[in-house]
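Shown next, in structure tokens, is the structure this report addresses.
Note that one protein chain of the assembly has been removed; the remaining protein chains are unaltered in position.
So that you can tell them apart, the chains are marked A and B in the order they are listed, and the count of residues begins at 1 in each.
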Amino acid sequence: MNKKKISIGKILLYVFLVIASIAMIVPLIWMLSASVKPETQIFAFPIRWIPEKFMWSNYVKVFTLYPFMTYYINTIKIAVVVTLAQIITCSMAAYSFSKIKYPERDKLFLGYLSTMMVPFQVIMVPQFIIMRMLGLMNTHTALILIGAFAPFGVFLFRQFFLTLPDELSESARIDGCSEFGIYFKIILPLSKPAIGSVTIFTFVAAWNDFLAPLIYINTEDKKTLQLGMRNFQTLYESNYGQLMAAAVCAVVPTILVFLLAQDYFVKGIATSGLKG
Amino acid sequence: MKKIVSSILVTAMTASLITGCGASNDKVEEVKKTGSNDQVKTEEKVDLNLYFRSTNADYAQQVVDAYEAENQNVDIELIKYPNTDYKDKLMVQLAGGGDVDIYDAGNSAWFGDFVSKKQALQLDDLIARDNFDIAPYGNAIEELLIDNKLYTLPVVDSLMVLYYNKDLFDQAGVSYPTEDMTWNEFRELAKTMTSGEGNDKIWGSYIHTWPQCWYGIGLQEGATIIDKDLTPIEKALQFRVDLEEDGSIMPYTESIATNAHYNAMFQSGKLAMSPIGSWHIGQLRVGEAEGNVNFDWDVVPMPHPEGVSPNTTWGMTGQVVIQPDTKHVEEAWDFLKYLCGEEGAKIFSENGVIAGYKTDEIRDIYVGDKTQKPENIDILFNQKVYLENPAIPGIEVVKTEIIDKESQLTFAGERSVEDTMKAIKERIEKEFNN
Partner (left out) sequence: MKRGAILRKQSNENNRLMGYLFLLPNIIGFAIFTFIPVIAACYISFTDWDGFGKMKFIGFQNYIKMFSDKVFLVSLKNTLVYTIGSVIPLIIIALLVAMALKEGMKFVKVFRAAFFIPHVTAIIAIAAVWQLLFHPTAGPINQFLRSVGISNPPSWLSSTHWAMFAVIIMTVWKSVGYYMIMFLAGLQGIPDSLYEAASIDGAGKFRKFFNVTLPMLSPVMFFTVIIAIINSFKIFSNIYALTQGGPGYSTNVLVYNIYVEAFQKLKFGYASAQAYVLFMIILVITLVQFKGQKKWVNY
């Protein structure tokens, strides 16, 4: 009967997902395992997933050899501010690029978007010169300003807004609603999945950013986690145990943000309330 | 409107890029004019920044602290980053006109590049003016001259020596490596000392994956990697291939795949001989303190090719440079003398790092009271050291892009030594001589 067929299909699906998920987190498990092993055993074959002895000293070293807590706080601060700035400014820009009509709109958007196609490596130096002229060397402000205005967020929001029918905003306009009101009270609430996505992507990108902090930050008290982790991997030493411990510590908040942002991935009520 | 504003900004920006980016050596002129003993050092507060690679940055910090204690009006900020990151960051700072006063110019190859880009202040006049004694730097000064001018002072250096695990030799009943071994004798010894399988495997030797670890053998004959005749380098490449075939060293591809490292390997007690740099002494001492090194070990000079005298090896200098655009030339110079001179050398030596400034006193500090291994530490001071790279602009790229990349194909078993050397020669011809 039908019920039986569904169960088998679902069971297979679950089995497959479990296997795939394990495959996905294998490196994380390896990292956890390596973070508690002595250096000589980390790369030994055969790979030993559960170490004989748990060497927690790596974690202790990570927090004592370097101001890891400071790196943590710095990174959280930058990532949160950049994420909020992106959500606000990118959704506004996307609203303009999708819901307001003016002739040069789409060409402008393409020009804007095309800057994403230039690798950071070649704009690094001119950008650095500008930052220096603005006196923003060794500041978090510099990192925030770089991260807050990315075309990616605008593109994502715009794409999403385009799926919301124009009639929504048009009818609100006719009812006398201001543009900002339409944006804030109608479009944004319907864009939860987009907000959720941008939150995740932007937070993770800011969290894992390495090049910009390298260029703009000089002093230990302002460094971020990604910079801090490089301390464990110098030319003459390769302290993989400590590096992995640092990497494990660094990955936790991003997973948390991901889990929290999941609440935004609920079914949209996009087309309800719209008739005629 | 946006277009107009942005075009103005662009023009302004590019204009400043074009005009502002040349470093000038006007400062040298200034110094000359102030005359011989007219110290322009002011008593007002001076901020300097010092860029240093993180390997020895902690010791540099000690030097900074000592200097600041004696010179209350100077505040030195130490900016440190691990190796490759350091170079990238320094490049951007220098290219973008950031504030760099004094910086660690990396190995001699980087140094050559920096000088060719006018990022180093010429020091000859300052040295003459202050009668600064550069004799303790020995041969290094000559090696670092560019167009017969001196742009730097060495701060630390390192050289390659052969470490060996005494216990393993005792267990195998084999005599220790001697102070005068040819590479062929080394090869035999490595074969003899290799034994076992899997977790019990003992490696006769381990050659790290950096290209200079194999091409150094060619350097011992006095060759360089940009010679017209690269025969010594070819022999060196062949030698590494031979060692791999003998089975006495870990294959290159396996080293890469397992992120193998000489430090971990030697400390594990499964490596009989390890030819690597003098900085490894510090690492082993730390290992002993942490209880990870439980065997007796010592050092001997590197083996040498037939026909080359013993006590010949290769190594690297670390040198510090003053950025010409600095606003405080006098103060920077004063600190440079301290950092690279006697006082700094003392601090580095106390920390087990060989200083560029070499006097008997400094050497004694480094050698210490002989309570720590290696017993044979004296040999470090009577080696003839060839630089891994001469201070020639553009040579870093030859090492990392040409020699390293091309040799990888041989190590992957995809191309013969002969063909690889042909490819290397061709590329050096084409790219370096450009």
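Heads up, the rule we're going with is that a contact is a pair of C-beta atoms (placed from the backbone, for glycine too) under 8 Å apart; a residue touches a chain by one contact, two chains touch by 3 or more.
Keep in mind the model is a prediction, meaning the values are calculated, not measured.
Hidden chain, full complex: it touches shown chains A, B.
Not every partner is drawn; the one left out touches subunit B at residues 2, 5-6, 9-10, 13-14, 17-18, 21-23, 87-88, 91, 94-95, 113, 117-119, 253-254, 256-259, 394, 396-397, 400-401, 405-406, 408-409, 411-414. Where subunit A meets the chain that is not shown, the touching residues are 13, 17, 20-28, 30-31, 34, 43, 45-47, 88-90, 92-93, 95-97, 100-103, 105, 110, 112-119, 121-127, 130-131, 145-146, 148-149, 151-152, 154-156, 159-160, 162-163, 170, 173-174, 179, 183, 193-194, 196-197, 200-201, 204, 207-208, 210, 226, 229, 233, 240, 243-244, 247, 250-251, 254-255, 258-259, 262, 265-268, 270-271.
Just so it is clear, only the chains that are shown with their structure count from here on.
With centres defined as mean CA coordinates, subunit B is found 38 Å away from subunit A.
Residues of subunit A touching subunit B in their complex: 38-40, 43-45, 124-126, 128-130, 132-133, 137, 214-215, 218-219, 227, 230-231, 233-238, 240. Residue ranges of subunit B in contact with subunit A, taken from their complex: 13, 16-17, 49, 53-55, 77, 79, 81-85, 88-89, 92-93, 95-99, 199, 258-261, 263-265, 267-268, 277, 279-280, 283, 292.
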